[in-house]
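Removed: one protein chain of the complex. Kept in place: all other protein chains.
To keep things simple, chains are lettered A, B and C as they appear, and every chain counts its residues starting from 1.
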C-alpha cells in the first residue's frame, strides 16, 4: 500500500496540514475571484483555486477526477474563459459600484444565511466514522470508475455525450455570424461617404503626432486634443482609449526646446504647455 | 347499442360551429344559413329526445356511459331527467331565434371602422355555446359537467367582448372599452365561481371516490356513503357558489347587467335565457341530490338571498336608464324566484322553478329581442331617447308590450303559471317569505310599465318619427315566441307532465314532503 | 247546455284576436266585427239564462270542464266554468251593457283612426270579464281579474300620445296590482288551508278552517276588491282612469269591471260569513269609500271625474252591503246591476255631451245644454233621478234596501253604518244635482269663452290635438249613440222596480248567496222616509248653490273642504310623496348602492388584486441578478425547511 492509497481511507496529520494550508489558499482564491476588479485576475485566481481542489480530489482518493480537474478544468475551461476575456477586453475593469438598490445587502444576507444553514446542516449530520475509498479503489480508481460508467451509468454517459455535442454545435451557432448581405465594395463605400457628407476622406489613423502608434491611442488634432475617430470602434466602446495628449505635447515641447537649444533659438513660450481646458481653470 | 341521441344533440351544434367557422370569409350569408340550419336540425333532435323521453319511466333515460379518464373514475356519462329534457328543449328552441335575430349583428361595419367583426365567428360561437349548454344539461358525471360548465365561458367571452351594438351613445372607442370590461368581468367572475367549484369537485372525489352523479346520489341515499356534516356543507357551498354566480343570485349578480348591457340583444338573450339556466339547473340537479342535508341546512339563508334578489332586482330595474340593463335587473329578480322555488323544497316550488326557467327563457327572449330591434333602429339604449314609438311602429310596440306583460307575469301568459307555482310552493312552507316575494309582482309591473310608457307612449320624438315597423325576419322571430308564451300560459301541462316526476324524485332525495293543508291535517 | 259557456267567452276573445292580429285590412269592418261578437256573446247569455229559468232553483248551476290547467302535487287548477245565478246575472249585465256600449262606440270613435284596435281591446275586456265571473276556481278568476286589468290598462291609455293617459293607465294597472297581490296571497292561503282553491271545496269547508286563517283570507280578498273596485285606500286610480275614451269609462269604470270586487266578496260569502272581523273591515271600507267618493264627487268640475267619484261612492254602497253578510249580499248585487244601468247611461250621456262640445269636459263651460241635445238631456236626467234614488226608479229600490240592511246590522255598528249610508244618499243627491244643473241648466257658459285661465282643470288634450279651439256648436249625437243611451235609461227607470216587486231578484240569487232578514231597529218605512228627507235636503242645497245663482266659469277658490276634495282629499298627494317620491329615492339610492357597494366590493377585489400584482411586478425588475437573489433566497429557505423538518 503506498501512501496515496492509504490516504484513501485514513487521514494523516500531513493531510490535515495540507488541508488547512491549501484550504485557506483556496478560500482566498475564491474570494479574489469574486472581488477582483479585472476579469483576468478573477480568472487567474479561480484557476488557482481549481488546482488546489484538484489536489484535494487526489487526497480524497479520486485520482482520475483530480487529473481531469487539472486537464479539463484548469487547462481547457479556464483557457476558454481567458479567450473570451481577451475578446471582451483584457484590461477592462468593472466598476464595483452597485446599481440595483439593496442588491448587495440582500446578496450578502442570503450568502451568509445560506452558508450558516449549510454549516449547521453539515454539523448536524456530521459523521464520526467513514469508510474510505480503499475498498472501492482496490482494482484501481480509473478501472472502478470505468466499470461503473459503462454499466450502471451508461445511459447517463451516453446522454452527456449528446449534451456535449449539442453544446458544441450550439456554441458554434451562437457565435457564428452569417453575412446577410454582400460586403460593400470600396467604390460603394466611398460613394456612401460622399453621399453622407461626413468624413469624406478615409478615417485618420491612430497615433498621429503621438509618441506611440498603438491602436488604442487616439491621434491628436492640430490643437492637441485627441480625436476618437482615429481609434477603432470596438476599443472606443470598450472605453479602452488611452489618452496621451498631454504627455505627448509636453514631449513635443521638450523636443522643440532641445532643438532650439541646439539651434540656439530663443524660447517661444516660457511656461509649460497646457491643454486648453486646463489652462482655462 | 342504440343510437347515441344525447351525444348527437350536443355534437351536432358543435360540428355546426366548426363548419360555420370554416366557411370562407366572402360567403357570409352562407354561414348564416348554415348556422340556422344546424340549429334547426338540433331542434329536431331535441324534439326527438322529448318524444323518446318517457316521463313515467326511469329517472335518467337515454343514458350513455363510456369510460373516459380511468385513473380518476371520470366517465363520459349522459342521461336526462324531465328537468333536463325541458331545458334542452328550451335551448334548442331559442337558438334558432337568437341566430335569426342576430342575422345582421355581425355584418362587417361600414368602411373606416376599426372594429373587425367576423360574421362566421359570431354564429359559430353561438352554436358552440349551444353545444356546451346542451351537454351540461345532459351530463350525469360531475367532472364532465364541470368541464363544460366552465368551457362555456370561452365562447361567451368572445361573444360579449367581440360583438357590441352597432351604435353607441359614447362613440366607438368607449364602447369597445366598456365591452371588454364587461367581458372580462363576466369571465373572471364566473371563473372564480368555477374554481371554487373545482375545489369542491375534487373534494367530492376525495370523499366519494367517484364522479358519477347517479352512483354518489344512490350511495348517499342508501347510506353507504357517509359524509361528515361539515364536509358536506363545505362541498355544498363550493358547488352552490359557482351556481349562484352563474344564476346569478344577489349579491353575486353585478356581472350580469354589464354583460347584458354591452352585448348585442341576441347574445344578451343567450346569456340570460340559456347560459344562466345552467346555474339554476345545476342547483336542482347537483346541490340537492349530492348534498341533501347541507341543502336543507342552507335553505333559510338561500331563501333570504333569493328574496333579496327578487325585491332588489326589481327595484333596481325601476331605477335603470338603459333598456338592456333594465331587462338584466328584471332577470335578476326572476332568477330570485327560480332559486326560491328550488329551495322552497315543495313540489310546487320546484316544478314551478323548472317551468320558470323555461318560461323566463322565452319571455326574456321576446322582450329582449324586440328591445334589440328597437335599439338597432334608433342606435341608443337609453330609455330617454325614445318616446311615442307606438304611434310610428305599432307592431313593434305591441310585441314589446306582450314581452313586457310576460315579464310581469300576466295571467294567461306562460310566466304567470310558473311564478304562481313558485309563490305557492314557497308560501306553503315559508308564508312570510312568500308574502314578501309577492311584492315582486307589483314591482315587476312598475318597471315594465314605466319602460313601456317612457319608450312607446307620449308624443312622438323627432328621432323616432321615421322608425320602420318590424320587418318580416323580425316578425318571424317574435311571433313564435309570443305564440309559445300564450300556449304555455294556457296549457302548461306538456311541460309540467315531464317535470313533475323528476321533481318528485328530487324531493325524495332531500327527504322533504309537501306540507299538508290545514283542513286535511286537522282531519 | 253547459257547452255554451265556453263560446260565451270565446266569442269576444275571438273578436279580440281577429281585430288585434288582423291588421289594417280590417280597419273598415273591425268595429262591426267587434259589436257582432259581443252581441253574439249576449245572445248565448240569453239562451243560457232561459235554460236556467227553466230549471229548479237547486239545479241552476252548470259547470263545464275544459282541461286541466296546472297540476303539480296537490296543486290542481282546472279550466272549469261555473254558471250559476250569480254569474248569470253578471253575464247578462256584462254582455248586455257591453254590447250597447260597443254600439255606442261605433259612433263615438268614428273619427279615430285606431278604432279597430279599440274594439279589439273592448272585446278583450269582455272576454276577461266573462272569464272572471264564470271561473270555477280562484286562480282562473285571477286570470280574468288581471285580464280585465290589462284591458283597462290598454283602454285608459288608448290615447297613448297623451302623456297623461299613459300615466293614468300605468297608475291604474299598478294600483290594481297591489290588489292583485292580495288576491294571490288569498289563493295561497286557501291552498295551504283547504288544499284547493276551487269554489266548491273552499266555500263548503269554511267550517273546518280556523277563524284566523279565514280572517286572513277575507282581508286579502278585501284588499283585492279594494284595488279592483277603487275602494279606499286603493281608490286613487279611478279618477285618473277617466283619461280613457268615455265608452270605456262607462263600461269598465262604471258598469262592470269596478264591480268585480263586489262580485269577489259576494262569491266568497262563505269565507266572510265565518270571519266576522273581515266582514267588519269590509263594511268599514265600504262606508268610508261611499262618503269619500261622494265628497270628491261634489268638488270636481270635470264631468267625468265627478261621475267617477260617484261610481266610487256607489260601489262603496255595494261593498258595504256585501260586508253585511247574508242580509246584504242580494242587495249588493241588485244595486250593482241597477248601478250598471244608470251609471253607464250617465257616462254615455256625458260622452254624448262631450261629443257635442268638442271634447270639453269642464262643467263650468257647459250650461243650458238641454235645448241643444234633448235626447241626451232626457236619458241623462232619468239616470240622474235613478242614482239619487227618486222614488220608483231603480236606484230608489236598490239603495234603499242597502240603507235598510245597514241599519239591520244592529247595534252601534248598525247605527253608524246606516248613518253613513244616509249621509251618502244626501251627498249623492247634492253632487248629482250639481252635475245636472251645471250641464243642462243655467246660462250658456260655452259662448264667448275668455282665454282659458291656468287654474281651470285641463280639458282632455285631445281637443287640442284635433286643433279645434273655436267655440263649440253643441249638437245631438247620432242615432248609433243615442239608442244605447235610451235602452240604458229604460233600464234605469224600470230595473229596480222589476227586480224588487215580488222580491224577484232575491229569489233568483238566494240559492247562491243565501239570505237572512236582519232585525232592523227602524222600520222599512222609517228608513225610506229618512232617505227621502236626505234626498230632498241634498237636492235643495245643490239647487240653492248652482240653480239659483249663476255658476262662475272659473272655479272659485272654495272652502278648505272643497279644495281638499278637488285634490281627492290629499290621498293622491300622500301617495305621491310617500310612495312615488319615496320609491324614487329608494331606487335611486339602491342604484347607487349597487354600483358602489355591491359592485364596489367586486371591483374592489379586482382592483386589489390588480394593485397587488402591480406591486409584485416591481419585483420583476428585469435584472437577472435580482432574480438570482430570490432564487438563492428560496434555496436558503428550502435548506432551512429541510433542517427544520429534520429537527422536528
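The rule we apply is simple: contacts are C-beta pairs under 8 Å (C-beta built on N, C-alpha and C of every residue); 3 or more make two chains touch, one makes a residue touch a chain.
To be clear about the criterion, contacts and distances are computed from a predicted model.
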{"item": "Name under which UniProt lists the unshown chain, selected from \"Sugar ABC transporter ATP-binding protein\", \"NADH-quinone oxidoreductase subunit K\", \"Sarcosine oxidase subunit gamma family protein\" or \"Autoinducer 2 import system permease protein LsrD\"", "value": "\"NADH-quinone oxidoreductase subunit K\""}
{"item": "Touch partners, limited to displayed chains, of the chain removed from view", "value": "A, C"}
{"item": "Hidden-chain contact residue, picked from the options A:34, A:189 or A:205", "value": "A:34"}
{"item": "Residue ranges of chain A at the interface with the undisplayed chain", "value": "8-9, 11, 13, 15-16, 19, 23, 26-27, 30-31, 33-34, 39, 42-43, 46, 49-50, 53, 56-57, 60-62, 64-65, 68-69, 72-73, 76-77, 80-81, 84-85, 87-88, 94, 98-100, 103-104, 106-108, 110-112, 114-115, 118-119, 122, 126-128, 130-137, 141, 144-145, 148-149, 153, 156-157, 160, 163-164, 166-168, 170-172, 174-175, 177, 234, 237-238"}
{"item": "Chain not shown, touching residues in chain C", "value": "617, 620-625, 627-629, 632"}
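Operating definition for what follows: only the chains that are shown with their structure count from here on.
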{"item": "CA centroid of chain B to CA centroid of chain C, Å", "value": "37"}
{"item": "Chain A residues within the chain C interface of the complex", "value": "100, 103, 106-107, 110-111, 113-114, 117-118, 120-121, 124"}
{"item": "Complex contacts: residues of chain C adjacent to chain B", "value": "20, 67-75, 79, 139, 142-143, 145-147, 150, 153, 157, 160-163, 165-167, 169-170, 173-174, 177-178, 180-181, 184-185, 187-189, 191-196, 205, 208-210, 213, 583, 586-588, 590-591, 594, 598-599, 601-602, 606"}
{"item": "Chain C - residues contacting chain A, complex", "value": "621, 623, 625-626, 629, 632-633, 635-636, 639-640, 642-643, 646"}
